[in-house]
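The complex is shown incomplete by one protein chain, all other protein chains being positioned as in the whole.
To keep things simple, chains are lettered A and B as they appear, and every chain counts its residues starting from 1.
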Amino acid sequence: MRNGSAFKRHLKLRKIKGGLFSTLFLGSTLVGTLVLIVLLADVLRDSAGWLDWQFLTSYPSRKPEEAGLLSAFFGSLWVMMFTALFSFPVGIGTAIYLEEYAPDNRLIRLIQMNISNLAGVPSIVYGLLGLSLFVQALALGRSILAGAMTLTLMSLPVIIIAAQEAIRSVPEAHRLGAFALGSTRWQVVRRIVLPSAFPGVLTGTILAMSRAIGEAAPIIAISALVYLTYIPTNPLDRFTVLPIQIFNWVSRPQEDFQHLAAAGIIVLLVVLLSMNAVAIFLRNRYQKRTEE
Amino acid sequence: MSGHRNTLKTTTGESAPSLGWVRKRPLEERLIKWALLVCALVSVFTTISIVVMLVVQAAGFFRQVSVLEFLTGTAWTPLFQPQNFGILPLVSGTLLTAGIAILVALPIGLASAIYLSEYAKDRVRRVLKPLLEILAGIPTVVYGYFALTFVTPLLRNIFPDMIVFNALSAGLVMGIMIIPMVSSLSEDAMIAVPRSLRNAAYGLGATRFEVATRVVMPAAISGVVAAFILALSRAIGETMIVAIAAGSTPKLTLNPLESIQTMTAYIVQVSLGETPHGTVEYYTIFAVGLLLFAMTLLMNLFGQWFVRRYREKY
Partner (left out) sequence: MANNSTSLEARKLELWYRNFQALRDISMAIPRNQITAIIGPSGCGKSSLLRCFNRMNDLIPGSRVKGEVLFDGRNIYAADVDPTEVRYRIGMVFQKPNPFPKSVFENVAFGPRVNGLADNLEEIVEHALQRAALWDEVKDRLHKSAMELSGGQQQRLCIARTLALEPEVILMDEPCSALDPVATLKIEDLMRTLAGEYSIVIVTHNMQQAARVSDMAAFMMMEQDRAGVLVEYGPTARLFTNPKDKRTEDYITGRFG
């Protein structure tokens, strides 16, 4: 049965096949990176000469050379502020309840499954919900508040799941230690669980916010395309956000508006990258402190 | 650690006290518990309101158009006369772009999952994984721009008679967008395959490639199937790329070079047009939204069921 030379020949083939495929696997892993580089280069090239002070400080205009994204930038800022304000406490509260308080029964498992499913609902459906519930039923109009509440519902599942993971990673021994010293459940949560879960919760929230800030679909359903030449001053004001402004410019046939879109994309990506950098910075800082 | 010790110390200090103090606590504890429960109920409320909202609003549509006509009609022209309310062209547009996306994302995502879980050294993985996360974090409107202004002109060099707005370009870019999702879900499933199985195969003289394809992949198959389903669901619900690059002409076709319209892009189109509230045109977006929600929900449930299956196996 043993046939040394046949085995050797076969082994050589297997090695060649293995080598080819390992190159293919590596190549596939690099496809994403390659596209990322091409995408960034393309956007940078298209925006060259358009991303200037005038662009950052002007309102949208029919004339491309006078147009800017001031109102969209502040719109995004307003919406994000309220979204973070609503979604952080509710998200962390839900996670604490599910991890520290909830009994292990059918209902709770259903809530848990419901949260995973909400994370998979298309964002445009959240837009339809916001339109019916906040804009019309609660009569908030096409306002910042309606937009922020919609993005809150959309971001919650992501924040809850991240916060749950962070809370779960707190060692059980720490909790038992505190209980043994006569602490109540809330004292254990506030003094033991939250401090060490905080960096994870914060990172999850910032990442959810950076996803929300790039979302266009739900905001289109709520706010449509508006032509805003003022900075909103009140949460019930109409608003527009960066991705919508970009979408608006992309949708126009004239070449110059494509350049504006590219410049807007650079601004949006810079905002996203800084948020991610802050998340990484905070995580490292807090991690160091809790590990001391 | 020193911080923890301090907290514990104050806790002991507080918990040795008079009975009056102990009696006050349960009320505060109960209030907090109720407040947290209310937070948890927000997500339940969200689901209920999505379903109720879609059903109630879509009822406005189905009072005027029969369900049968909606689900089986082959023409979709609610915004023009004569109006037709057959959803099939939107469904075919959706499945066409999502199908192209999966054809791109599944092999590439799977191959990179194999690379990351079976081949890459720790140091390489620490560089590659964040890059994939960046790819996943790019806003979809940016991908839409990329599809329209970069990929489409490139493809038109190959297919000169391709239309500017087409399913192929949008589908390809959407595929790139969901690579990280396919890759990370599949990698999770592969990493969950016990070391001992790999060792057994290596011990029998298998090469790395054989271990990856004949042992790890089959053992992780339900996780890979889950990744496929969840990614498909994500592609079906994706909105901005198709709204920007795939066109707005609902067409019952499987030709990727044509301009089509997806369910999501239709909702965007109507949302932009300030269609008067209460008209049948207005209600169409909720009927389309309801079908979209039902499709993605079913796929997500199915996908999660698969994920649980492979978790339980070991």
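Rule of thumb we're sticking to: a contact is a pair of C-beta atoms (placed from the backbone, for glycine too) under 8 Å apart; a residue touches a chain by one contact, two chains touch by 3 or more.
Quick caveat, the model's predicted, so the values are computed rather than measured.
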Contacting the left-out chain in the complete assembly, out of B:82, B:160, B:203 or B:276: B:203
Per the touch definition above, residue among B:26, B:130 or B:194 touching the missing chain: B:194
Hidden partner chain, residues of subunit A it touches: 1-2, 6-8, 10-11, 14-15
Touching residues on subunit B - with respect to the absent chain: 121-122, 194, 196-207, 210, 214-215, 218-219, 313
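We take it that only the chains that are shown with their structure count from here on.
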Centre distance in Å when subunit A and subunit B are each reduced to the mean of their C-alpha atoms: 13
For the subunit A and subunit B complex, residues of the former touching the latter: 14-15, 17-18, 21-22, 24-29, 31-33, 35-36, 38-39, 42-43, 46, 89-94, 96-98, 101-102, 111, 113-118, 120-129, 131-133, 136, 153, 156-157, 160, 174, 177-178, 181-187, 191-192, 195, 207, 210-211, 213-217, 220-221, 224-225, 243, 246-247, 250-251, 258, 261-262, 265, 268-269, 272, 276, 289-292
Residue numbers on subunit B that touch subunit A, as the complex places them: 1-4, 7-8, 11-12, 15-16, 25, 28-29, 32-33, 35-40, 42-44, 46-47, 49-50, 53-54, 57, 107-109, 111-112, 114-116, 119-120, 128, 131-132, 134-135, 137-146, 148-150, 176, 179-180, 183, 207-210, 213, 230, 233-234, 236-240, 243-244, 264, 267-268, 271-272, 274, 277, 285-286, 289, 292-293, 296-297, 300-301, 303-304
